[in-house]
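Below is one structure, written out as structure tokens; the observations come after it.
All protein chains but one are shown in place.
Here is subunit A:
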Amino acid sequence: MASSRLEKRSTVREEGEKSEEFGVNDGSDTESTASSYSYSDYSNDLEPEWLDDVQKNGELFYLELSEGEEEAVLAQVAASQSAATNHVRFSEKEAEIITDEGKKRKDSNAKSEPKLKKLAKILGRKRRPSQRRGVDGKDSRTSQQPASILKNQTGQRAGLVVQQLHLKDVCVYLNPKKLGSTSPPPPEKGGLLEALLGVVHRGGDSKGQMGERLVIHGLVPHSPASKCAQILIGDALVAVDDVDVTSENIERVLSCIPGPTQVRLTLETAGAGGGEVDSAMFRPRALPQVSQLVRLLWGEDTMELQMSVAHIPHIVMYLSLKLDSESSQEEQEILYQYPLSEAAAQLKGVRGIFLTLCDMLENVTGGQIVSSSLLLRKQLVHVGYWKEGANLLVIGLPADRVPLLHLQTVVEGVVRTLRVMYGSLDSAFCEAENSPRLDHFFCLFFQQLIQPSRLSDGSGPSSADVSGTLFLDGLPAVRWLTLPPDIKVEVDTVLSDFESSDFGEMSEDSYDMRRLYVTLGSCLFYKGYLIANHLPKEDLLDVCLYCQHYCLLALATEQRVGQLVVWREVFPQRRTQSSPLTLHLGYCEPHARYFLVIVGLRHFMQCVLLEAGGCASPAVGSPGPDCIYVDQVKATLLQLESLDSAIEERLCTPPTPCLSCADWFLPSATRDRLDGIGSSPILNRLTAAIKPPSPSLIGRTLFGEAGSGVGPVGLKGRRPSPQRSLSDSGSEGRGETAMTFTSGHSPHTTPDSARRIPPGGSRRDSLGSGGSDGSGSSGGLFKIPRLKQPNPFYLGSLRKSLTDRESEEMQNILKLTAGVENTLFHYVLMETVQGIFIAPTHREVSQLSGSIHPQLIRNFHHCCLSIRHAFQQSLPPRERRGAERPQASRGLGPVKEHGILFQCKPENWTDQKKPPPTMTYWVIGRMVLEPVPQEFYVCFHDSVAEVPVEMAFRLSFGLAV
């Protein structure tokens, strides 16, 4: 059975290449896909680089940074003399290699010379066939360790030093991907040596000469060799990763580098100066430190992070409630525990409390304990409980990080994530081999909760916003980015193509074999925003919980991911726990196993849920990642990369419902306004928007209409309540605003001018999408003035389907607040059915820079925790621990809407004479059950008596899924 599948596999692989070529022809956007496909070709020639990281149980977590960042890391690693690992290893043991590897290699790589093959293994150690490996695979690596020979070489080196020929080792980062798919550069052009490494070697005409020394005659600018600054002209390249090289074999050696990796070059430095060229002098240049998060994901450097939180009491324990009184072993009831800090030890010491309370309260009150609070070292610690079977999960967290209101959500999140990953808590905690993985899991968990700021680079917009992370992560929803429909359709088409599993040989017609996996669905993230989802909601949430936990969404937000491949078996909540409803319908989920594939490339990340069993062939053992599927996902992502710019453009557009910055409403004596203007990105954009087309025409319509649309304040000065200052007529604004923009120095008007910019900016940005309805993008700019009012907000996704009249109505709708001035600060809309929420993008938030606005957003999120808790309590009981909550709500009864009015005063108010101005704003949450369950949180200025219902509906109107 296994062998037959093997053979099929190998043929499949070869045909996989062909199928991709077909894909090119099928693709709608021929040019871009063709280029991107060629990108991926290398992975077909050689085994994928992540194969080495596959663990015994088939799991894979492979993270590779994008080129620039990875070089930085490698340089750092080289400096610290530690092993250059660029990926996570969860298990200490080397992954095993299956027995029939040799046979396989013969099939695929029969042409290559044995010596080179060995070299390739040394270089990359990344050769592994792609099918499910047997569980009982044995390591056949003994034959592949020519280390002893290489060791001798290092011995020789010492001798060479005596002969005044200094040898030095230089680590460089090479990436064959950069070369593209073209055939290896011809030797006349310097070959791979020049193209890949950046070393120019002119070997003269001595073609027949065997083994000429590789003296470096020149360095290609910006190449790896020149960037590392340790390879000098005149040096001779002696060895690559301890393999001796000469002009004869260098090309072959280099061609064996399968993918981006670090190689160690051994160079011979001659001459008198050589003595000074000590490796100690060549410290790598100061490089940007790679973020703690990535290092944590790689499994490095966890100790230091753990030490920094050791004084904060936090713990996770899995305790057995059934005490075996016969065996008097110490701590036998602790099945798992993390971390081992002193504060945690104190919590561990009182585990008797947790066990007793859990046991007793059930007897006394008939309900499971969910939380308790205790004071430890003068710090309040909340402890959350989760009982499963005869075991108890206990999580202790400091109260100042996780409010008691939110503790239950956090615990439920952890439990669900663990269940998705391992099936049940018991199977997660009770198997000893899981414990290093769980350590890593909980290390991430606590780091995210306790010191989230250290994980991010600090460049994130809300790096210190703990409540924000808590709130948004706690929502049973994924952050959604609305896309213009044409892009959305394209994305969906590409995903559907992928999900149909129709790639070439995968169709069942080709073979008499059942396919290995059925694609249940996939979802696509761009920079951490969900842009397409073809998964049922519960599955989406499962996948998203996993991604959130491993910070994958945050990771993709910045340009970091060179390549991310995750493969693991998962146990989706919906499929493992059959709901009573489906039983009634006579349908039950097939008895199957599920696998999650996550592939990330740059900003894109696609998560795919595969099913084995059911109508695909059942999975045996613990199958590892399947190259075909992973490559297909990668190909899909590459195909989607052409949409990168379009999505990026969407992200750059001004916020769909226009947002205001809190600071604009609060004149501050301490802040230098002119300074703020200079740095305002929106203003810059505006000036850019004004200049190019004839200023007289555009400027007039722009300002005139902006005046009537948004409400100019002109030079009248600002008062704390903006509404009062809005009496100016549009005509007045026309003259004044023009002046404002040209002069731009009046401290009173500038905040308004900045605020007024969204219309201008959005008009410009809507050109792209406006142009897509047929009539050339450049014309769009001049089409707009025919509307009576300017389109103050981004309408791209909606306007096309509407007539002009409707679109005119729409303009009024998309400014969410009533009144002339926009007063919306922030919002979150959660759509419960689809499991998504929309909120202003990070960029939108960061554009509204100011001193008070970040505070406001933090406050908003903190408040949302409370609002949502009020909603949760009034909801019908969820199926929690099998226990039925009483149907009737308690306390206040079902809460439908909840609002809080906040007052803020500027900090450092220096003016003693006048009382500090205050700004008041609402944070309102509303839960709608009909027609679609939604939760809606807004934050807006106090100056309008707003009916938030309308806001809710207006916002959801823009949410086209």
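Everything that follows uses one rule, which is that a contact is a pair of C-beta atoms (placed from the backbone, for glycine too) under 8 Å apart; a residue touches a chain by one contact, two chains touch by 3 or more; residues count from 1.
In this section, contacts and distances are computed from a predicted model.
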The complex's invisible chain, by UniProt name, from "Putative prefoldin subunit 5", "Fuzzy planar cell polarity protein", "Mitochondrial 54S ribosomal protein YmL31" or "Methyltransferase-like protein 5": "Fuzzy planar cell polarity protein"
Per the touch definition above, residue among A:Q332, A:S371 or A:S645 touching the missing chain: A:S371
Residue touching the undisplayed chain, where the options are A:T246, A:S435 or A:T920: A:T920
Residue in contact with the excluded chain [from A:S226, A:N249, A:Q573 or A:Q855]: A:Q855
Where the unshown chain meets subunit A, residue by residue: 346-347, 349-350, 352-353, 356-357, 360-361, 363-378, 380-382, 399, 403-405, 467, 855-856, 858-859, 862-863, 866, 870, 874, 880-881, 883, 885-886, 888-904, 920, 945-948
